[in-house]
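Please read the structure below before turning to the comments.
The complex appears here without one of its protein chains, the remainder shown in place.
What follows is subunit A.
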Amino acid sequence: MNVTSSTVDSIIVIEASGSIDSKTAPEFERTAMAAVQGQKEVIIDLTNVEFLSSAGLRVLLMIYRQVKAKSGKVVLVGTSEEIQDIMANTGFLSFFSTADTMQEGIDILKAA
């Protein structure tokens, strides 16, 4: 797992790759939570994420809760069909907007 954060158009973009499970979730959490501190527009790019375990899903929800507390919004970009399916079945998907591409994600946030 690898995780980076950057800023695009005042939007915080967190990009992860690999597998986010109980072993890697703490690092994902540390990086992501630090980056979204006080932010209202966040994109999490999951294009290169192969698997999200329960622990990984919980980090996404923690990010959501933190951003929501500032009345902000989180968009997931490039979520694979399998991950979307898992997220839908376990209820996590309902907290997020989803977009296929980064531009689409930016548009969703800017339209909000």
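As a working rule, a contact is a pair of C-beta atoms (placed from the backbone, for glycine too) under 8 Å apart; a residue touches a chain by one contact, two chains touch by 3 or more; residues count from 1.
Convention: contacts and distances are computed from a predicted model.
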item: Listed names "Iron ABC transporter permease", "Glycogen operon protein", "Peptide/nickel transport system ATP-binding protein" or "NADH-Ubiquinone oxidoreductase (Complex I), chain 5 N-terminus", with the criterion being the UniProt name of the chain not displayed; value: "Glycogen operon protein"
item: Hidden partner chain, touching residue among A:7, A:37 or A:54; value: A:54
item: Chain not shown, touching residues in subunit A; value: 21-23, 53-55, 57-58, 61, 65, 85-86, 88-92, 95
